[in-house]
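Every protein chain but one is kept in place in this view of the complex.
Take a look at chain A:
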Amino acid sequence: MSWRVEVDGQTCIGSGMCSAIAEGYFAVEEGVSRPLHSDVEPNDEVVDAAESCPVEAIAVWERASGRKLAPEE
């Protein structure tokens, strides 16, 4: 039951919201965020980070079902 996390580097503006909300899951380097792990165990903070991204550059999927968990469409 793992999740897949992606950051769209083209959209990302390096706000740092994700790395602050979900510590240990994102790193912002040279103004662009990337996920530290593409596979993560289910965790509310990761969904929180995706929901709080000012430009919705983060997407979280349930790997098994392929269902998008955040941001909600």
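By our rule, contacts are C-beta pairs under 8 Å (C-beta built on N, C-alpha and C of every residue); 3 or more make two chains touch, one makes a residue touch a chain; residues count from 1.
The rule we apply is simple: contacts and distances are computed from a predicted model.
J.: Absent chain per UniProt: "NADH dehydrogenase", "Cytochrome P450", "Molybdopterin synthase catalytic subunit" or "Carbohydrate ABC transporter permease"?
T.: Of the names offered in "NADH dehydrogenase", "Cytochrome P450", "Molybdopterin synthase catalytic subunit" or "Carbohydrate ABC transporter permease", the absent chain's UniProt record gives "Cytochrome P450".
J.: By the contact definition given up top, give the residues of chain A that touch the hidden chain.
T.: 13-17, 20-21, 30-31, 48, 51-56, 71-73
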